[in-house]
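Please read through the structure below; I'll follow up with questions.
All protein chains but one are shown at their positions in the complex.
Which chain is which? They are A, B and C, in the order written, and residues in each are numbered from 1.
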Amino acid sequence: MLHYFLKRLISLGLSLVAASVVIFLALEVVPGDPASYMLGLNAQEDTLNALRQELGLNGTILERYVSWAGGLLTGDFGTSYTYRTPVAGMIGDRLWVSLPLALYALILSTLIAFPAGIWAAARRGTAADATVMGVTQLGVAIPNFWFAMLMVLVFAINLRWFSAGGFPGWDAGFFVAMKALTLPAIALALPQASILTRVMRSSLLDTLNEDFIRTARAKGLTKGQALWRHAVRNALIPVLTILGLQFSFLLAGAIIIENVFFLPGLGRLVFQSISARDLIVVESIVMLLVFAVILVNFAVDMAYAWVDPRLRRRR
Amino acid sequence: MSLLLHSRTLLPGLVLTLVFTGAALISLVWVPYDITVLDIASRMKPPSWVHPFGTDQFGRDILSMIMEGARTSIAVALVAVGIGMVIGVPFGLAAAVRKGGLMDEVIMRGNDLVFAFPSLLIAVMITAVFGASALNAIIAIGIFNIPVFARLTRGAALSLWSRDYILAARVAGKGQARISLEHILPNVANLLIVQGTIQFSLGILAEAGLSYVGLGAQPPIASWGRMLADSQTMISLAPHLALFPGLAILLTVLGLNLLGDGLRDALDPKLRRARV
Amino acid sequence: MSLLAIENLSLSIHGLPILKEVSMGVAPGRILGVIGESGSGKSITAFSVLHLLPNGTDCTGRITLNGNDILSLSERDLCGLRGREVGMVFQEPMTALNPLKTIGAQVAETILIHEKVSKSEAMARAAEALRRAELPQDRFPLSRYPHELSGGQRQRVVIAMAIALKPKLLIADEPTTALDVTTQAQILDLLKRLVAEDGMGLMLISHDLAVVADLADDLVIMKDGEVVESGPAKSLFANMQHPYSKALLEASSHVPLRTGEAVEVPLLEVREVVRDYTGHSHGWWGKTTHFRAVDQVSFSIRKGESLGLVGESGCGKSTLTRAILGLEEVQRGEILFDGLPVFTHHHANAAVRRRMQVVFQDPYGSFNPRWKVGRLVTEPFHLLEEPPRGREREKAIAEALESVGMRAADADKYIHEFSGGQRQRIAIARALIIRPDLIILDEAVSALDVSVRAQVLDLLADLSGRFGLTYLFISHDLSVVRSITDRVLVMKAGRIVEEGPTATVFDHPKDPYTQQLVAAAPVLPADAA
Partner (left out) sequence: KGDIIVAMQLEPPNLDPTSNAAGAIDSVLYSNVFEGLTRFGPDGSVNPGLAESWEISEDGKTYTFKLHEGVKFHDGTDMTAEDVKFSLDRARGDDSQNAQKALFAGIDGVEAVDPLTVKVTLKEPNGSFLFNMAWGDAVIVAPETIGDIASKPVGTGAFKFTNWVQGDRIDLEKNTDYWGEPAKLDKVTFKFISDPTAAFAAVMAEDVNAFVGFPAPENLPQFEADPRFQVLVGSTEGETILSTNNKLPPLDNIKVREAIAHAIDRQAIIDGAMFGYGTPIGTHFAPHNPDYVDLTSLSQYDPELSKKLLAEAGYPDGFTTTLKLPPPSYARRGGEIIASQLRAVGIETEITNLEWAQWLEQVFKGKDFGLTIVSHTEPMDIGIYARPDYYFQYDNPEFQKLIADLTVENDPEKRSALLKDAQETISNDYVNGYLFQLAFPTVADAKIKGLWKNQPTQATDLTAVYWED
């Protein structure tokens, strides 16, 4: 186990280095000069140069990579070109919106998908199953920004149950903040819940065909008991994979939704930063997201071991 | 024909898909109205006999826009899936030749790396470098199809490599590349077709999303995602502007997903046996 | 009074008739053997007793267990019955256990379902059941997971689960097919002992006459969903009436007629061959460990000879095969074919390779399902420098197919259109098409029904005579090896432990392992007619 852990840790580190090089080089070729963006149409060349010097834009590629990557290691993400504040602080603030949103959506989709998937699998071939499957087909097919638009139209403009967007901050109280995140979380969660339901169902159906379910039934367990005691946990393994993928998707995929609901999250920050050519912010956020994905996958692998004793020793 | 009856989802999926590919093909030669001509005076007209889906904020016929938009969506998604397959499948085949070998390790880690990047951000970065266009949308979507197909192919190929008929081919002196082509590829083809339709539908969603944030096809090329983005602020004035492109995306993606599911049922002998 | 009585049970699934008027009974303390080839309805009969049938099943007739009519019981009552009154053991020990739960928990579950006892008490009783199934707690703690046990040990866990509540009836559906002979013998002994100790009735299902022969008190022979013959085992074996039963018995002890003579020229020489797998890196810093699958093996095969290789699963038989075929390089030693090395400069020697072919065990997995038979059969042509084309190729295909008793027209069919026996014939045709000198048969008949197996063995004997073939015949089934080989090698954990003429080795085994193996092999009663 420890060996496996270490090996995974080393490969995790290598992935991060590779990712940082890719990100840095990609943004290196992005045309556009942050200094001239900041100073606008009437800026003079000497002013621009003074600003570039201050932003550290005049070094060689290698110098800049080393100073950036070195900074990352020590937790210093640099200073935003446009906001002129430490990037780490900005990301930290935004994370307090994006992370809860992603978690909220993840929890929502899990809460919907697990019961729905199990329910449909247990009633395979019935009208109930067909209904669940039909709804999930729709859920997968619906573009989430369109769904978000429709929800705003109905729930914010017409019914006025929710505000149309914005985020009052956690200081405003937990429930107020959660309420503001509700519509976006639903919009994000819907397609994810649909996918998860389908995976849960098919994984469960596969498991229900396994011999050990027959063994359990021969012991005298009812169908339901066999399902809950033996099938669900076994069916969880593919579901975990999807769940891991989804979390990273939710974290990054919120870009559009954050724009629809004008939430001050990471997604919107990165979007703004790209158009402002605030490259240091973009680099750091992409790096952070990649790190999160790799970390989540790592956690999922570790969770496998928790679910599946066969993986606890070897590999 | 009996394939069609095997699955409850195949037929509706096929019909929906045909409707939209049909619309796209017809738009190559004919659309009800020329969408490059704007008629500000008759803008935002609700659906009527003259304009079955109404007109948009510039007075263009929405039906014609949807037909041409179908072409854009389908072309972008199809080429992106093509890119994914053409690059991903050989990678997957190569990786499966020796599980845990250097090649496998490099390809799979590369895959993980691509997967680790948030896809929309990469699309944003690509368009920041090269500018927004349908071509760049294709590249951005295509890149993320590569690891999907590579993984799928590798997974399926690995299980095939342990089959006795592969051993038989090796006994017949065939090399790894030849075996991959002659034995592995045909046997993963079904899976690839099924995954292909699913990636195709995801590609259509992705194209809509990219166009929605302004990174996809540029005017005067019609695009469903941009139609949605453009009509967003008018949703309470003229809901049909957002309704029809939204429905077009929904139904096309739905159709492709149903088709994919149906094909999976029809082509997977394991499931077919279970049903008989 | 009979414990279980099945009377005129007819059953159909989705309108398709599966069982026709099946009757049989089990008395307490007695063992009923149910025999029949694959698909004859043995398992379905067993499932009907527990009423664990697939959806869309219709049945008529009566099944009474201890006087209760099973078919009219509610699902709740049935659940109360399963596991308490009737225990069941299935064929596949590898998949019959939930991989995520400890063996203790899985055995205790049977108890917890049916009796209101505390968890610790259930665990204590589970330990007792496992002990009776010969898995004492000091060596196999309850906290073990299934993957930490061997196949035979897992089957014991399944048995412990089935007997935990001392059921009146135990149904064992092919409980040993997936196990090797020595383990099989132990499991059968265990079952016999439990029946004797608890006085329960046992319904033992198998397709192997020999397995049932020395255990069963009564016998039922099934074919195509019907009982063709039944009665007390002793008298039945002595006096078979139904033609099918007779054929089955004949096929089980079939000895093919062999012609052809071995000459004193070695065709294949294996000298001190060692094959290591670099494998699982255990430990803290991941030192790569070596696993020696084949250890200092030497032997030779003469031209025209049929050499047997027997040994338990995992002893290295297939690994050795791959080395001989030049698919994997060996670490030490050399393999010479007709005096030429199989491997030269780390590459397989093509000139040697084209003189050897192989037939694999699984008749379903050894063909690419997307190719037609014609293409499949000619695949070895790849080894030839100038493979025949056009008409000549057609002719070669026709000849090969006809020589194994198939028709030339079969070349245009796909492999799924054939039965298992036919597939194995096609596999042999594929091996024959380049006229090799040596054919390696790796468990080539193990997956076939007895009657089909007899036919294929006949075919092999016939071909060796006609084409002067040399065979390396690998199997774990001693009776088959005995019937078709001249000489035999016994392999254990990568080493050859005994070697000699087949009859001598099997009748007077010298090595303790060989003795154990021979003793474990099930045999038909000598007086079987």
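FYI, a residue touches a chain if its C-beta (ideal position, glycine included) is under 8 Å from a C-beta of that chain, and two chains touch if they have at least 3 such contacts.
Predicted model only: the values in this text are computed from it and were never measured.
The chain that is not displayed touches the following shown chains in the complete assembly: A, B. In the complete complex, the residue from A:18, A:99, A:130 or A:156 that touches the missing chain is A:156. Summary of contacts with the chain left out: across A:164, A:205, A:245 or A:307, the touching residue is A:164.
Within the full complex, the residue among B:21, B:176 or B:232 touching the omitted chain is B:232. Annotation for chain A: contacts to the undisplayed chain at residues 31-34, 36-44, 46-47, 50-51, 54, 82-85, 90, 93-94, 97, 149, 152, 156-157, 160, 163-167, 169, 259-265, 268-269, 272, 274-278.
If you put the missing chain back, the residues of chain B touching it would be 36-38, 40, 43, 57-58, 128, 131-133, 214, 218-220, 230, 232-237.
As a working rule, only the chains that are shown with their structure count from here on.
The two chains most heavily joined by C-beta contacts are A-B.
Separating the centre of chain A from that of chain B, both taken as means of CA atoms, is a distance of 22 Å.
Of all residues in chain C, only 322, 325, 327, 348, 350, 353-354, 356-358, 360-362, 365-370, 379-383, 430 touch chain B in the complex they form. The part of chain B that touches chain C in the complex is made up of residues 163-165, 167-174, 182-183, 186-187, 269.
Residues 50, 52, 75-76, 79-84, 87-88, 90, 92, 95-101, 109-110, 113-114, 145, 147, 158, 161-162, 280-286 of chain C are the ones that touch chain A when the two sit in their complex.
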